[in-house]
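Note that one protein chain of the assembly has been removed; the remaining protein chains are unaltered in position.
Going by the order they are written in, the chains are A and B; count residues from 1 in each one.
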Amino acid sequence: MGYSKGGPVYRGLGKIPDRALLLFAGLVYLFLYAPIMVLIFFSFNSTRNTQVWTGFSTQWYGELIRDGSVLNAFKLSLIVGLTATAIATVIGTLTALALSRYDFRGKTFADSAIYAATVMPEIVVGVSLLVFLVAATVELGIVTIIIAHVAFCISFVTIVVRARLSGMDRSVEEAAQDLGASPVQTFLRVTLPLILPGVMAGALLAFTLSFDDFVITFFVAGVGSSTLPLKIYSMIKFGVSPVINALSTVVMVSTMILILGGSRFLSRGEKA
Amino acid sequence: MGKEGRSWTLRLAGLLAPVTVWLGLFFLVPLLFILAYSFGTSGVYGGITLGFNPSNYLKVFDPLYLEIIIRTFVIALLNTFLCLLIGYPLAYFITFKGGRHKHTLILLVMIPFWTSLLLRAYAWVVILGGDNGIANRVLQFLHITDHPLTLIFTPQAVMMGMVYSYLPFMILPLYAALEKFDWRLKEAAQDLGASRWHTFWRVTFPLSMPGVIAGSILVFIPSAGEFVIPNLLGGARTMMVGNLIQQQFLSARDWAFGSALAVMLAVLLVGAIMFYVRRVGAEKLEEV
Partner (left out) sequence: MAGEKRISRGDFLKVVGAGAVAGSTLSVLACQPNTTAQSSGGGGGGPEEKALNFYNWGDYVAKSTIPDFEKQTGIKVTQDFYGSNEELLAKLQAGGTGYDVIVPSDYMISIMIKSDILEPLDMSKIPNFKNVGDNYKGLPYDPKNEYSVPYQWGTTGILYNKKVLGTLEPSWDPMWDPANKGKIGMLNDERETPGAALYKLGYSVNTTNKEQLDEAEAELKKQKPLLRGYFDSTQNRPSVVNGDLLLGHVFSGDAFLALSQDEDLYYIIPKPAATRWTDNMAIPKGAEHPDNAHKFINYILGAKTGAELSNYTYYNTPNEAALPMIDDALKNLPGYQLGPSVFERLQIIQDVGKATREYSTLFTAVKSA
């Protein structure tokens, strides 16, 4: 009731649409990964060029290890990303529940505010947040970056989770409560598992937004809190070094290994 | 029924407190600054003198800027449409054909986006660029074209770049919405003799509307503020409102005008979304 099984054998009314869909999906993945392959390719370039191939070399991987600053920036981005994602996902999910299931005075305002947070161009958010933080005499640093990231991620999580919530069959939750479960129990044992794919999707989106954010991060970062995008985007004027390609390759390959290796773990998540 | 009254309001308050505090403090209050700036006067070297100066808003209606705003809307709309066209089948595939590997497949969609957009844009320049670039060579090899095309630094390249950047914003909400879909409804329809296509159009797609709407919002709205793609993939020849606002805050040092533009953009977009949602019916969004 309101919960799907992992979809296997589809009552085939024709294999052609199935094959077409598979081909299409393959093409989309190719589209998504084409630049990645180029990126990896150039991480082995023999000169400091990310667009013209001059020969094979692993020097950039060596430099990645020697020059700690890139790895530090990466580490920082990871810390910021994971923390901000966790907080934003929690807040965004709670908000989605509120907006999805309740009607109240000021709901229009709340809706508008959520949408407005996705509209505002980064430069506007960055500058105004900095002005505010300075006026509030908050010291700039990693914490302020996290604060800013949570602020712009909440809306995205909210909107994604709402998409999951709408049209959801409430009967299981009601049954649980009729059987005496408290609201918190109902939420944790019934609702949350039901909306989990939506919550995970929202979290994934939030992390992606946070990890590559430049403009807002630039303005609210403090001394010594240079995240990876700050390091990368600041290189535009004088040229991005293939060290960044090397880092990206390492990250991608490790993530792939983790995911494909762990896919067996992930794929057993289907409940009856 | 009847979980009304005090416990209801308490629960609602509990659910809304975190976002109220966080967005209230770190988004709405700064927004008030921007609102104030939009009525101020920019100093010659940046900075703002506050006051009541509506001329910044009047400046928005200058044909030069209106053209940019309109162009941005068109691009954002096209982007949304294309993302839907490409993203929906993929989300469908992952949800219904992915089986045990659903989660892996979704993660695989996102992983490329954990590398810097800058690097990926540079990679696209390599792929699409040059008479002997990868794309041109492939196209000629497949006999789709017989001479090299100019693919990069064109408005089409910008469009492709936009779709490329925003596809996850469409795919994730669609997946979230499709994934809860009840198989049995589909099977029931087909038991009753409906063709696959019919089933899709009359059953699946309408039920996935919340995902479609969410995805469309998440693509359309931020698209309007995009400034990186037009520069990196368009040779800076397609100016969007994001570039304009960026310019006003940075090189033109006209914070007042930049703020006015941002406020106008927000009002227009949020207004459009709210109007659409109210009209299509909050029902579509909440119940089915």
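What we mean here is this: a contact is a pair of C-beta atoms (placed from the backbone, for glycine too) under 8 Å apart; a residue touches a chain by one contact, two chains touch by 3 or more.
Predicted, not measured: the structure shown is a model, and the values here were computed from it.
Note that the absent chain touches A, B when the full complex is taken as a whole. Residue-level contact of chain A with the missing chain is found at 47-52, 54, 67, 69, 102-105, 127, 130-131, 133-144, 147, 218-219, 221-226, 230-241. Chain B meets the missing chain through residues 1-2, 4-6, 8-10, 12-14, 16-18, 20-22, 24-25, 44-47, 64, 67-68, 125, 129-132, 150, 152-153, 231-232, 234-237, 239, 244, 247-254.
Just so it is clear, only the chains that are shown with their structure count from here on.
The distance from the centre of chain A to the centre of chain B, with each centre set as the mean of the Cα atoms, comes to 14 Å. Looking at the complex, you find that chain A touches chain B at residues 1-8, 10-11, 13-14, 17-18, 21-22, 24-25, 28-29, 31-36, 38-39, 42, 50-51, 90-92, 94-95, 97-98, 100, 102, 104, 108, 110-125, 127-129, 131-132, 147-148, 150-152, 154-156, 158-164, 166-168, 183, 194, 197-198, 200-202, 204-205, 207-208, 211-212, 228-229, 232-233, 236, 240, 244-245, 248, 251-252, 255-256, 259-260, 263, 266-270. Residues 7, 11-12, 14-16, 18-19, 22-23, 26-31, 33-34, 37, 86, 89-90, 92-104, 106-127, 129, 134, 164, 167-169, 172-177, 179-183, 187, 190, 195-196, 207, 210-211, 213-215, 217-218, 221-222, 224-225, 227, 241-242, 245-246, 249-250, 255, 258-259, 262, 265-266, 269-270, 273-274, 277, 285-288 of chain B are the ones that touch chain A when the two sit in their complex.
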